[in-house]
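The complex appears here without one of its protein chains, the remainder shown in place.
Moving on to chain A:
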């Protein structure tokens, strides 16, 4: 093809214009403000800590913490609150639960559903336990291959279908008018569009398979190290791909994406121990926290900087080992042997992090877990 520079420029411009019109969402920030939705945790104290309205949609939020801090509990709770109507802080949608860590906690969900139904029975008359159950999709991702397949094919289709389904339902009901709701539509459980994706946990497959590949590499003498390197690069590429998929989905359908992350040890240079605690020099410190089992150990969320750049916000859950590490007064305040649990926002584009003095915008709160779910504990004055 013999194209003149002018023709090339024209083709380039046309292509850009086409992409701009068909693919790129463009508008003023004011429009955006009106379309922005938030996913409440169903508890005012927790919501306040997260900047007032809960988790953001259209982005990825990470919940990190050691085992047994309540990550899964918090996610279960979100599966319920997402089904609330918009006026109550929900998204009037359903949830997808993708698990890499064994079975879905059905038993726990069941008890939470019961409490949830009895709590909201009066405000939402049509609330029904079986309907809530139907609006939580579960799939397990046993290995990375399954995981990629789910992210690339199954998840987008499920989400797309659920949104299309809702639109068709709306059209149908408007066409039929009010009186003609036939029995079949009534009997069909009401399926809501997917508004929440929970991945519990994002870390597991990456961790287990990274180790597997390094062990295999050690059979060759020097290949071991380079094999590890290349698997690290492969992992980074996979993390980025998953992040991109999730973000695109989240933006397209206005989803909240919650990824549970595990933690890893932090190895500090020796001298920093001597400075004891106050040595918060590099940013690395921002995400680190003290371990539950050994307060001298520092932990931070796993998967490193690549993942950190992929997520939009990070929330860390912690709990202390009680009672021997607790101060006298707070112990009385707590009046039980319950461990003290805290939720802190490490970074997010919408909520303050843990540094502010004002409790209204501290990005920090205490919580406890009871039979109803995760409940915020008011700050001690």
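Couple of notes before you dig in:
As a working rule, contacts are C-beta pairs under 8 Å (C-beta built on N, C-alpha and C of every residue); 3 or more make two chains touch, one makes a residue touch a chain; residues count from 1.
Heads up, the rule we're going with is that contacts and distances are computed from a predicted model.
As stated in its UniProt record, the chain not included in the shown complex is "DNA repair protein RAD51 homolog 3", which appears among "Mediator of RNA polymerase II transcription subunit 17", "Trafficking protein particle complex subunit", "CobW C-terminal domain-containing protein" or "DNA repair protein RAD51 homolog 3". Here the missing chain is touched by one residue of A:118, A:168 or A:248, and it is A:248. Interface with the hidden chain, as seen from chain A, comprises residues 12-13, 15-20, 23-33, 36, 38, 51, 53, 56, 58-60, 232-233, 236-237, 240-241, 243-244, 247-248, 250-251, 264-269, 279-287, 300, 302, 304-306, 308-312, 314, 346-350, 352-353, 355-356, 358, 361.
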